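One chain of protein is taken out of this complex; the other chains stay put.
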Amino acid sequence: MTIEFFAGRYPYILIAVLLAIGLYGMTMKRNLLKKVIGMTIFQTAIYLFFIQGAFKQGATIPVYTEEFGTDPTLYMNPLPQVIVLTAIVVGVAITGVALSLLLVTYRRFGSLDEEVIIQSMRESA
Amino acid sequence: MDGFLDLAPLLAILASAIAAVAVPLTGEKRRNLRETWTVLAAVVKFSLIAMMIPGVLAGERYGMDLLEIAPGIGLSLRVDPAGLLFATSASFLWILTSFYAFGYMRGANEAKQSRFFSMLAACLSATIGLCFSGNILTFVIFYEILSVATYPLVIHSGSKKAYEIGRQYLIYALTAGIALVAGLAAIYAVTGTLDFQPGGFLDAEMGMPFLWTVFLLFALGFGVKAGVMPLQSWLPNAMIAPTPVSALLHAVAVVKAGVFGFVRLVGYIFGPELFGAMGAATFLAILAAITILVASLIAITKDDLKARLAYSTVGHLSYIVLGIAILAPQAMLGAAFHMITHAAMKITLFFCAGAIYVHTGKKKVSQLDGIGRQMPLTMAAFGVGAVGLAGVPLVGGFVSKWYLGVGALDAGLSIYLWVFLLSGLLNAAYLVPIVTRAFLRSSPDHTRFNEASPLMVVPITITMLFALLLGIHPDGVFRFFSLAEAIVASVTGVTFTGGI
Partner (left out) sequence: MSQLPALIPTTLILAGLLSLLVGLRSLRAGHLIALTGTVVSFLVSVIGLLEVTSSGQPIRYALGGWIPPIGIEFVLDHLAAYMTTLVTGIGVLVLIYAPRSIRHESPGKAALTYPSMALLVAGLAGMSITGDLFNLYVFLEIAALAAYALLATGRRGGAFATLRYLLIGAVGGGFYLLGVGFIYFSVGSINMADVAARLPELLESRSVISGAVLMVLGLALKMGLFPLHFWMPDVYTNAPSSSAALIAPIMTKVSAYAIVRLMLDVFPPGFFTEALPIAATIGWMSAAGILFGSIIAIGQQDYRRMLAYSSVGQIAYVGLGIALANPIGLIGGLLHIVNHALMKGLLFLIGGAIQWRTGLVRIPDMVGLGKKMPWTMYAFVIAVLAMVGIPPTAGFFSKVYLMIGAVQADAWVWFAVIVLSSLLSAIYFFRMVEFVFRDVEGAEESADDSATGGVSAEELRGAVAGEVPPSMFIPIAILSAAVILVGVFNFLIVRALLEPAVAPLLGG
């Protein structure tokens, strides 16, 4: 039973694992860069979810070709792919901002360790 | 004429609101012009209110609905006997207090007079608004405004102590306000209406838990201002304010607003029958009775004159609350009338205390030996007020006490009659000696005749006469007695024939 359970759903399980890793990285790691990496993994998991959802066996890319004709079931669903593209753009922007913030923080505090920074902020407050 | 009178409540509120703005704009430099605004507003306000008396006694209910302020409920003004009773006395006494205050503030050379008079005017607007509120929402709005507007007056002196007391005052007042809002919300959620109805509009169908929650919330809200124990401690502390404030607000306006709230609660929200049936009446009566006795006892121990008067006020406010809680028509009549007689007598006493302070710097009872020789008019007025509070005939206090006592007997609650009688004795104990010592003992400081300024002595005399008149011919002054009778009639359906 377990084999079928996994075989049919392995993409989703992978996605769930990635989500968990991402969240773990964001919360448990002290190093800010590692947190950002965790965030990226988290986001990637979500992209994979959409791509996976759009996938159909035996279907081709959603560009009209003569052989496949007008039957929609033979083409993969373009909408989730578009969603993913947009989400990736958003993710890039967020990561970019995150990294610049990281730089500024490093310049100001001299460290990327969360605990050290919090301590430093408390002292100067 | 009728159409105009419908506008009268709104105009009356606005009169002092305008003064509240005009006063600070005129400023300290043009003092006399500034005081004119106050007097003008007071006279206009009182005239408008007095004009409505005949009509209301005949059954008219003036008023108007202002804007709708929440879905289905509006700011609405209605003039009925209860509101008119309170409003007339407040506005009349404001005229006198204004002159008195001019004398007091100038005599003591107080600072920030513009702010003082402005806020005082604002308080009066709020008080009159409260009186003429046609529904609970309007009432609560004005009640809150009153709490906020009195704060600058309490902290007037700006001393550290004043701020501490002001903070305590605000906490009490705001908590009370919030309790009222909560009660209001509860009532609206269940009944969909907030209009005051003579005889009440809640009914037993709504369930005891709900009714008791509402009662307790409103009791908290009104009890703070009415000084019912254990919520009374802000009142003696608030005496730190200048005496005109203590006199008008804490003897006449603010505290009476609390008591008036109880009138509305029992007469126009719950209705006497329901209130009695649910046991709230007994609960309230017991609290009030305890307050009366304990406050009177504490008053005896106080040497600071204003503190003594403050505790006396606490006690007398609970006379009114007790009278309401007894539920017998006579008792309610006595309670309503006591709102007026107590105001007249107490304000006289406070006026005297203030005059003495401004003129001689004395604040304590023990310092007042022989002062009768120096300030005979003042002390004579004090004497009248004192015996009136004790319940001696010829002064108004006797009349209201009479009805309170008769009502208690009527309701089979003769223990409360004993409470009234005992309290009368205690009143005498803490007030009369002041007078006797002032006249009969001698002291080196007080041998020459030297009254306070006429601006103060004249109002004192007038309030003293007011108190006397209420005792000799209760209905003679602005038909207060008839108004009180009308309240009882509309709430209980019982009418009285003849006078005393």
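Per-chain residue numbering starts at 1, and chain names A and B are given in the order in which the chains are listed.
Throughout what follows, a contact is a pair of C-beta atoms (placed from the backbone, for glycine too) under 8 Å apart; a residue touches a chain by one contact, two chains touch by 3 or more.
Keep in mind the model is a prediction, meaning the values are calculated, not measured.
*Asks:* Looking beyond the chains shown, say which of B:A186, B:A277 or B:L394 touches the absent one.
*Replies:* B:A186
*Asks:* Kindly state which of the options B:G177, B:G354 or B:G424 is in contact with the chain not pictured.
*Replies:* Final answer for the missing-chain contact: B:G177.
*Asks:* Of the residues listed, B:V140, B:A219 or B:I326, which one is in contact with the missing chain?
*Replies:* B:V140
*Asks:* Counting contacts across the full complex, list the positions on chain A that touch the omitted chain.
*Replies:* Touch set of chain A with respect to the missing chain: 23, 26, 32, 35-36, 39, 42-43, 46, 49-50, 53, 79-80, 83, 86-87, 90, 93-94, 97-98, 101-102, 104-105, 108-109, 117, 121, 124-125.
*Asks:* Tell me which stretches of chain B touch the chain missing from the display.
*Replies:* Touching the missing chain: residues 67-71, 140-141, 144-145, 148, 158, 163, 166-167, 170-171, 174-175, 177-179, 181-182, 184-186, 188-190.
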